[in-house]
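The block underneath contains the structure these notes are about, expressed in structure tokens.
Every protein chain except one is present and positioned as in the full complex.
Think of it as A, B and C in the order they're written, each chain with its own count starting at 1.
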Amino acid sequence: MPVIHLPAELRSLADGQARVELPGERIRDLLAALYERFPDLEKPISNRMAVAIDGTIVNHPLNERLSERSEVHVLTRIAGG
Amino acid sequence: MNDPKAFRFVGSRSIRPDGVEKVTGRAQYGADLSLPGMLTGKIVRSTRAHARIRHIDVTQAMSLPGVLAVITGDDFPDLERRMLPMGEQQMDVRDFIDNTMARGKVLYHGHAVAAVAAVSPDIAAQAAELIKVEYEPLPVVMDLDAALAPQATLLHEDQVTLTMQGPVENPVPTNVAFYMPLKKGDIDTGFAAAEVVLENTYTTKTVHQGYIEPHACVADAKQGGRIDIWCSTQGPFLVRTLTALALEKPVSDIKVTPSEIGGGFGGKLAVYLEPVAALLSMRSGRPVKLVMSREEVLRATGPTSATRTRVKVGAKKDGTLTAVQAKLEFEAGAFKGSPVVPAVMTMLAAYELDHVLVEGYDIVVNKPKVAAYRAPGAPQAAFAIESILDELAGELGIDPIDLRLKNAVSEGSMAVYGPQFKAIGLKEALQAVKTHPVYADPVGPNQGRGVALGFWFNVGMQSSAAVRLNENGSATVITGNPDIGGSRASMALMAAEELGIPAEQVQAVVGNTETIGYCDVTGGSRTTFATGMAVIEAARDAVARLCERAALTWDVPVEQVSWAHGQAIHIAGDHAPLSLDEITANAIHTGGPIAGAAQVNAQDAGPGFGVQCARVQVDPETGYTRVIGYVAAQDVGKAIHPSYVEGQLQGGVAQGIGWTLNEEYIYDADGVLLNAGFLDYRVPVASDLPMIDTILVEVPHPSHPYGVRGVGETPIVPPLAAMANAIAAASGVRMRDLPISPPRLYQAITAQGA
Amino acid sequence: MSEVQYSAPANLADAVALLAGGGSPAVLAGGTDLLVQLRGGRPEPSAFIDIKRIPELTAIRMAGDVVSIGAAVPAAQITEHPELGAVFPGVVEALGLIGSTQIQGRATPGGNLCNASPAADSVPAMVASGAICRVAGPAGERRIPVEQFVTGPGKTVLRAGEFLVCLELPRPAAGTADAYLRFIPRTEMDIAVAGAAVSLTLDAGGVCTAARVAIGAVAPTVLLVPDAADALIGSRLEDNALNEAGAAASAIARPIDDKRGTVAYRKAVVGVLTRRAAKIAYQRAQGGAA
Partner (left out) sequence: MSRNHVSTTVNGEPVEFLCDTSQSLLSVLRDELGLIGTKEGCSTGDCGACSITLDGRLVCSCLVLGVEAQDRSVGTVEGVADHQVLHPLQQKFLEHAALQCGICTPGLIVAAKALLEKNPDPSEEEVRYWLAGNLCRCTGYDKIIRAVLDAAATLR
């Protein structure tokens, strides 16, 4: 099952968990499952966060495919000068 | 991924398409457009750093002959507080309006309070003088200590500390707008494993991007509601969005044409003038030009944060880092939104670390709201960590490059801020500097060298591109990103590469918001990466059309046609190749004009790592530091146009040297900026600097068709610490507060000798 | 609309008449201070009297015992002069330090003096070399030693209608040379944090027989430092003489804290500059390269 890693600042919205295993063939399924379990995560993640799927950063995740062993990290979106 | 050796045009040093106009003085920058009937606008600015506005009297100004419009903050909409996603940034729409023109309170000296439009600059200036603002002064909050003090004066009575999750528990009004921790492992465990622990505090002052062209725009509100805006900006679509917001108009009513841009470095991602000029134009029915003076630029546009960073590192005697803890406090200026978040995330990105706690605080003070400045937040954070690691190397007797090599991330490492690194060239850059003469040569008396590394994420985001083929086989490439440092040359090279024609046959054009699809800003080191990706895809789209036309010409299935070296080739070889110009010349018979287009939301920008070494000589009798050698190495992925890549490295280094040695905002006790000009805001001049050697390390980024990484921001991250480390080596004095100006260094040298 | 007049008189008499003619006229030489001050909010004058078309003000004269430099000669013309630098290397290098190349094309010794900034680069050098100010006005001409010309920041001895014609430098005795050094945070483009000028005369044996030391940016006006000169006189500028001269300069300095430097820093640096400038002047007086 894919694993989603939450940054420290969001863990209190997920019962303190740093990693959550959830089913999903696409990132949207995984996130939907995450939000179902922890509804408070949806707003901060969709507003401010990007994900890194097996090392590839996706700022606006949608249909990206996952494998059974995918590691997804949630991180803050970045701008620049 | 293309084989790097297979590039025909990419990697060459072509002449930039806009070059002739720029060396002959014909290129039009922000202040260069004049329209018939145009009025001159002028902004009235606060003479107080913190005060309630009791009353603004505009009657005298309005009655001055030649004055056609006067506006104040009350003329802008009273928007609900909400965060507007701006690409990767977020902006509080209410703060944006309040910063555009003060309402209720002024929050920094120079804060706009009113604006006029008149038939001449003289009359506009007289009218501005006639606007009387009555203030109720409030105590000023000019630094972190004042902002954080118990019973501190509050800039925003309704502001509470937010986190990523929302307000903190039991929120109370405060000047601390935002708190963000970054945690990994357990720092107590990490420090318990350490054999050496160092802890120090590092500070930086407010500094400005210092672009040479002041902000400027012309707005022309037409009868019927449409508005044309011409301006110097890093983001024409951003100007459109924010002007529409401020005027409560649909974006489709506004056309923004970016002029040539005379520098930005992030500072022209902020919008100040355009909504004001547009409103003045709407009120007067005439085009209105607004141009800032240098003084206005320094007083009222975004500099970057003054900062204080407490950092503690633990290490084994062999140099292996066991833990890092840091607390970063960043001044945001008058409104929340300092770059403390990227500072927290970048600070330790270059190192393998199991135990980390980095906490960031975003704190408001009575200074102009900070704007992005080249790798926002990262230089200040790097100054702290790269200085203390130099101190650690000294403590342990380890070569500073070896210390970093021992702990540096490489392909497969997990970055402390989340993702796993793909192919990166950090260790290659460290090795390259180690053998460079600036690092390797012996040092003379009062001389020293200092090393530091730097990291910036780089970004992708949205870009559109169009490639249009002309009947003679040449091409025009259109994007929506203002060319701030030679990007047209890179766009031309990438299109040339795909089409198989020389770059000289490709004209690269920056479109306006109506001639090209949406493009995010020129910023985040994204243009060559993301817009370049769009150009490559648009050119490939055009090539697909060219192959179709060849197939039609030959009457063969398109699958039998390939494209190479600017020619359509019949794979089976039954037909002689058709060159691009032959196909375009014959286009009328095969379906008409040929073009390609692409729209991308580029993900997964390649991170940028740089390593720099400064060599300085200190005059111990005056505290003067002379830079006598400098080398900057950086993993650039693939240098599309090496000269402009080198130029990014050199320019970032120069800004970093200025930041280290002399640049700072100097305020008096009332919050008035004392050095609002280039005389005493001391940016480096030509005679201050040596040649800046560059080493382009090319580890292709796997997520870009050519391996491109953004390069523009990373170069300003290492210099602060590289310089401070070199000065420490040369003078024997460790300077932990910037700038290391001659009086400060002299004082420290004297204190140490005493 | 502005009512400001502009005149460019062709001779001294016309200039005197215009300046004495009422209103609040401003003398326009290079304009590098005046125009900056106007943009910065200084009230507009009633008229600009452009003195750059008056022969006496735009000439460098080397004949005779007195070298005369017109008040409105641009610094660039002075640094390019074929002979001046050999006689007054310190005065010439001080004028050459005012601002950028562009500023050099406009800034004048008269303007640098009359602007009466404590930090003016050319003034310590003029003082060290004993320059005399030739002033024209409604009551005729008068001559004033340069160290008495400036009375405070922005203030001079000029009376209404008077203006500076030229600076007259007595030709120095054999074995004399001068030098000027200033400290700025960058290499160019800054206002002096401290400055020191030294003019000294050596006898055949290399012993200093006469000296004048002047320091800038460390008091409301440029200061002559007799104690520093005394320390040098009679010496071959051995280290103790140099140190004593430097200490004398530091001691007499009474600078302020501002955005360009602190009291302690300026006092220290002016001593360093005095030592270093004396050494350069000494080498020059010996005929050595410097």
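General remarks:
Note that a residue touches a chain if its C-beta (ideal position, glycine included) is under 8 Å from a C-beta of that chain, and two chains touch if they have at least 3 such contacts.
Everything numeric here is computed off the predicted structure, so don't read it as measured data.
Considering the complete complex, the chain that is not shown touches B, C. Only one of the listed residues, B:57, B:74, B:122 or B:318, touches the absent chain: B:122.
When you scan C:101, C:148 or C:240 for touch with the missing chain, the hit is C:101.
Residues of subunit C that touch the chain left out of the display are 1-6, 8, 28, 30-32, 35-36, 38-40, 44, 48, 50, 52, 74, 76, 99-103, 105-106, 187-189. If you put the missing chain back, the residues of subunit B touching it would be 13, 15-16, 18-20, 22-29, 31-32, 34, 122, 209-214, 260-265, 291, 293-294, 484-486, 641, 643-644, 646-648, 650-655, 677-679, 683-689, 691-692.
Basically, only the chains that are shown with their structure count from here on.
Spacing of subunit B relative to subunit C, judged by their CA centroids, is 44 angstrom. Centroids built from CA atoms put subunit B at 27 Å from subunit A. Averaging C-alpha coordinates per chain places the centre of subunit A 70 Å away from that of subunit C.
Shown for subunit C are the residues in touch with two or more other chains, of which there are none.
Remark: subunit C residues 1-2, 183, 185-191, 193, 259-262, 264-265, 268-269, 272 touch subunit B in the complex. Residues of subunit B that touch subunit A in their complex: 83, 85, 87-90, 163-166, 180-184, 209, 264-267, 269, 341-342, 345, 372-376, 417-422, 456-461, 523-526, 601, 603-605, 703, 710, 713. Partner subunit B is touched in their complex by these residues of subunit A: 5, 7-10, 12-13, 40, 44, 47-49, 52, 54-60, 71, 73-81.
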